[in-house]
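All protein chains of the complex are present and in place, except for one that has been dropped.
Presenting chain A:
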Amino acid sequence: MSYGSAEVLRGVDLEIRQGEIFTLLGPNGAGKTTTIEILEGFRKRSAGEVSVLGTDPGKGADAWRARLGIVLQNWRDHARWGVRELIVHLSAFYDRPHDPDELLAAVGLTEQAGQQITRLSGGQRRRLDVALGIVGRPEMLFLDEPTTGFDPEARREFHRLIEKLAADDGMTVLLTTHDLVEAEKLAHRTAILAGGRITVCGTPAELAQAVQAPSRVRWVEDGRERAVTTPDPSQTAWELHSRFGGPVPGLEIRRPSLEESYLELVGRNA
């Protein structure tokens, strides 16, 4: 995929299974939005093969669109509409939409039903966007950086909502984020996109293993502080113990956190 003169995506190989919550994790500018826009059929790709619900997004017609839900980053549309009014209006496009009032309750906007959209807070607006994204009971939901600008409590609530929706309706969710903690908490599987390619893809545990940056082992020998960086600190510690024939003075093993590991990985690929 090239965008203007610069190639943005080089190797994005992904397979997302039905019913899973999948996050596409990466720093800003890694190509997450480009990837998701290609999948949504909003952007043409210059090369490669893409299939979403069995259809090439570049050729997706209305019947295909009806099976997708899309939540973008920057929606400020329909500001003059009422919250419930817009949900009812957009539900009319689908064959078997959610009941507007049930949907309002699910996203916690029952109290705001009669309110003008322009008066919603940022978090409420985002929850409305999710409600509008799922009003047609999509089989697949795309969320582009849905929790940017949320406080921790709003984020937690939002995660619960997405988990509930995926569990209840068997909906497949693809979500982009630049927050590792979010990906770790929410996703069944995560792919890390850095420098235009997928560097790692797997469950949170697999992810932790794959991105694990080397640990740092420090000790004191001959009155001087020594340190090595090693992918296998346990082996290093064993060798030190053998060499000292007992306790190692000042021994300290520091494994980088998942976050530090992730940042290291992203740094390598930027």
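The rule we apply is simple: contacts are C-beta pairs under 8 Å (C-beta built on N, C-alpha and C of every residue); 3 or more make two chains touch, one makes a residue touch a chain; residues count from 1.
Keep this in mind: contacts and distances are computed from a predicted model.
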Of the candidate names "Transport permease protein", "Succinate dehydrogenase / fumarate reductase flavoprotein subunit", "Biopolymer transporter ExbD" or "Rieske domain-containing protein", which one corresponds to the UniProt protein name of the undepicted chain? "Transport permease protein"
Out of A:Thr55, A:Gln73, A:Gln212 or A:Thr230, which residue would touch the omitted chain in the full complex? A:Gln73
From A:Ala47, A:Ala92 or A:Ala205, the answer for touching the chain not displayed is A:Ala92
Which parts of chain A are in contact with the chain that was left out? 33-34, 36-37, 40, 42-43, 62-63, 65-66, 68, 70, 72-81, 85, 89-90, 92-94, 132, 136, 144
